[in-house]
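The block that comes next holds subunit A.
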Amino acid sequence: MKFRQFLLAATTCLAGSMVHAQSTIVWGESTPKGLDPHVVYDVPMQLFMLNAYDGLYRYVGNPPELTAWLADSHTVSEDGLTWDFTLKPGITFTDGTPMTADDVVYSFQRLLELGQGPSGGLTPVLQPENVSKVDDLTTRFVLDKPYAPFLAVIPLVSILNSKVVMEHEVDGDKGTAWLASHQAGSGAYILDPETYKPLENVDFARNENHFYGWDDNPNPVDVVHVPTISENSTRILSLLRGDIDSTDGYLGADHTAQIEGSDNAHVQRDESMRIMVIRMNNQKAPFDNVDFRKCISYAFNYSGFIDVILGGQVARNVGPLPGNLWGVPEDVAGYSFDMDKAKEHCDAAREAGVEMDRDMKIHIQAHLDQTTQVAQLMQQGMDELGLSLEIVGDTWANVTSSTASVDTTPDMWIHWVSTYFVDPENWIGQMYDSQFHGTWKASSWYTNPEVDTLLRQAREETEQAARAELYKDAYRIIVDEAADVWIYNTVAQRGLSNRIENFKFSPVGSGADFRWISVSD
Partner candidate 1 sequence: MSDDILSVRDLKLSVKGDAGLAQILDHVDFAVKPGEVMGLVGESGCGKSTLIRTILGLPPKGARIDSGTVAFRGRNLLDPKEAQQIRGREIGFIPQDPFQAFNPVFTVGAQILEILRWSGLPDDPKGARYDKSLRARHKARLIEVLRAVQIPDPEEALDRYPHQFSGGQRQRILIAGALATRPSLILADEPTTALDVTTQMQILRLLRELAADYNVAMLFVTHDFGVVAQICDRVSVMYAGQTVETGTTPQIIDGPRHPYTGMLMACHPERSTEITGIPGQVSSPLTPPPGCRFAPRCPRATEACTSARPGLLNSRDGRQLACVHEEEFA
Partner candidate 2 sequence: MLMLKKFLRDVPAVLGLLIVVIAVILALFPGLLVDNVDRVNRGDILQRLKPPSPDLPFGSDDLGRNIFDRVVMGTRSALTISTLVVSLSMIVGVPLGLIAGYRSGWVSSAIMRVTDVFLAVPQLILAIAIAQILGRGATSAMIALAVTYWPFFTRTVYAETQKIRASLFVEALEGYGASTTRIMLFHILPNVAAPVIVRATVGMGFVILTAAVLGFLGVGAVPPAPDWGLQISEGRKYLPVHWWYATFPGLAILFLVLGFNLLGDGLRDLVDPRLRRS
C-alpha cells in the first residue's frame, strides 16, 4: 500500500508539470499505412485525408450530405460528360501558397497516373489528359462516358500543393516517397512530421488559416495526438483512465458496458454504412449452386450473433446495400436462421448432384474478433447439416491478394464493406458487376449478365430515382440467388471522454473529422 501511495504521489507530483494545454486531445484510432492520399486508400486513411487535406466536395454529417467544400459550385453538361468545378476564392495551402486550378489539375492527373489509391473509381471513365484548367479557379473534367457516381467519388481526391510536391520529386516518383511521411495540403490540421512514426504516433496542430474558418467552433481542438494502440481492451482502459479521449468506432457489446459504467466517458452510437458479409466463391463447387448457397444462408445464426454476441447493437442487413441508403427494395426479407429450410435447400442441391462432402474453408482476419466469431457460428450451423467447414486464419493483405483469380479466392471469407463514397456503386455496383472480378470487392465472382446490365445502366443514368429502381432490381436478383451471406449494417459505437463535444459522425471516415469537435475543460 505504501509503495503504491509513493508511486501515485510521485506521479501526480510530476503530472503537475504536464497540465494538458488548453485543448489537446488524444485520439485512439489507427493511423494509415503511409500518408500519401493518392497512394493509400484504406479506412484509417480517411482520418488523415479528412484532417490534412481537402477535396472539392466533402461528405458531412449523417446521413452524409455531399457538401461543396473547396469548390464553390460545379456544372455538368447536358450529356453528363463535361464537368466544371470552380474553387472558392482565396484558399491557401498550409504553407500559405494560394490554391489554384493548376493544383486541382495536378492532383487529379497525379492520382490517375499513379494508378493507385482511390484511382480505381475514376480510371474507367477519366483520362489524365482530359483534366484541364479553364481559368485560375476553374477545372474541367471530360469523361469518356456518362458516370453517375462521378460526383460521389470527388471527395476521395485530395487536392495537393503542386509546388511543394514537385519540389520533392525524386526520380519521377511524383513525390510519393516524400509524401508518404509529409503533408502538402490545405487541411484544417497540420501534421507534425517530426512526430510521425508509423504504427506508433502522429501529432496534428490546428491550421488557423483553414479556408472554412473557425467561426462555427468556439472551442476547437488545438493539438491532436494519435497514438497507435493495438488492442481494443487496452484502448478502452486508456479511455477509462483518461489517457485518451476516443476509442475507435468498432466497440463490441462487451466493451460498451464497461464504458457506460464510467463517470468520465460515454458511448456514442451512430448508424453507419458498413456492412458485414460472408463472401462465397460463386464459381467454386459447391458454391456455384444456388440451392447450396441458400442452404448456407439459412444455416447462419443471425440473431445469435447480432443479439447475443453483439448485444443487439447493430441492425440486421439482409442484402448488398446498407439498409439506410437509397436503392434498397422494401420488399426483400432476406434470409433468417432456419435449419429446416437449410436442410431443404441442401437436399435439393444434393439431388441436383452437387458434391458437398469436401472440406470447405472459411478465411478469417485473425486479429478481428468478429470474423472469428462469425466463422465459428457458420461452422456450427454447417456442422449440423453434415458439412465440413475449416477455419483458416488469414490477414487482409493476404486474402485481398488471393482474390485476384478464381482459383486462389477462398471458398468463403469474411469482411466488411465500408463507405468509401456514398453511392450504391460503392457496394452493390463494385461487388457484383462482373467487370470488377479480380478485386477484393467482387470476390464472390458472381456473374449474371442481367445484373451486369442493370448495374451498368445505373452507372450511366444520371437521374437518382431511375437509378434507385435499377439498383432495386439488381438487389432482388442478387439476394434471391444468395450470392453472399449478408449479416448486418454497422452501428458505430465509439467511446468518448466527456470533454469531447459536438462529435459529428459520418459514415465516411467514421467522424474522425477533428474540425467539428469542441473541447470543454
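How were these picked? Simply put, all candidates are chains of the complex that A comes from, given by their letters.
Just so it is clear, a contact is a pair of C-beta atoms (placed from the backbone, for glycine too) under 8 Å apart; a residue touches a chain by one contact, two chains touch by 3 or more; residues count from 1.
Values in this document were obtained by computation on a predicted structure and should not be read as measured data.
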Sticking to the defined contact criterion, which numbered candidate from 1 or 2 is in contact with subunit A in this complex?
2
Which stretch or stretches of subunit A touch candidate 2 in the complex?
231-233, 237, 254, 258, 301, 304, 308-309, 364, 366-367, 369, 372-373, 375-377, 379-380, 391-394
